[in-house]
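Of the protein chains in this complex, one is absent; all others appear in place.
Showing chain A:
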Amino acid sequence: MAATFFGEVVKVRSRAVTEEEEEEEEEPWARDNLEDKEVRQELEKKREVEVLQTQTKVSLEIPLLEQYPCSKFIIAIGHNAVAFLSSFVMNSGTWEEIGCTKLWNEWCRTRDTANLSPTDAFCVFYRLKSDPTIFLCQCSCYVAEDQQYQWLEKVFGSSPNRNLQITILTSRHVTDYKTPESSCNLPSPFLKALKTQTFQDAACCTLLEQPNIVHDLPAAVLSYCQVWRIPAILYLCYTDVMKLDLVTVEAFKPILGSESLKGLVKNVSHGTEILKKLVTRNEIQSNIYT
């Protein structure tokens, strides 16, 4: 028991751990009642991540990369990275959609969480028809912290194959980039790379310096690859325009010459044309800035 400044006596939890922990009697309002449990369970179910197979429209029982053998996996996270892959990689070959993730969190725009259609699920998986071991993931939804582990489990599984190479593309606002220089002097957008220990090839740009860190799903995937000793590289584009922007997407172009995208890109000028159309089509007609 302890007294506060205001004279009330409050019960203080002791940090001492004894062998015989006494069952402390909780206040009635602190006890978890049935309703709370139900709400919590419902919320957990709502936030579950599932991978739906495109062909069968059924949720995959086993992880995606255990279902399909994979040698190369390219993941684009965020609008700009997704637009880059759509314009330059997906238009250079025939890709078939094999699945998508169904997930809901507070950032989702969809209201009907019970029946998310595949068009609402913004995380889609593709496989190259001419080489079915090459996979691509276009992820433009936000995967919350508590869902990232589930996403990894459902996609990679708990004992992944190490003979695969992973490339992650994403973007981040330049104000998150820690540097002694003023942000006005930074040549944004610019590319930085971070790779796992087992990744042997050279990066197309300079490595991300300390004390900068990677966040969200790209960080989760990279950490997973580091733990499981899978060669992986993350290309992070720091930009001052977070929405879909031509200049930012073009900043990813140095990656076109890398080992990761070798053989996957055929016609760069055609890709540039497609990108321009994509950007014009998706330009939010906001008149806030002129």
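Just so it is clear, a contact is a pair of C-beta atoms (placed from the backbone, for glycine too) under 8 Å apart; a residue touches a chain by one contact, two chains touch by 3 or more; residues count from 1.
The rule we apply is simple: contacts and distances are computed from a predicted model.
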For this session: If you had to name the missing chain as UniProt does, which of "Alkylglycerone-phosphate synthase", "aldehyde dehydrogenase (NAD(+))", "Transcription initiation factor TFIID subunit 6" or "Proteasome subunit alpha type" would it be?
Result: "Proteasome subunit alpha type"
Seminar exercise, completed: The one residue from A:Val12, A:Val247 or A:Val268 touching the chain left out of view is A:Val247
Exercise. Which parts of chain A are in contact with the chain that was left out?
Worked result: 175, 184, 187, 240-241, 246-247, 276, 279-280, 283, 285, 287-290
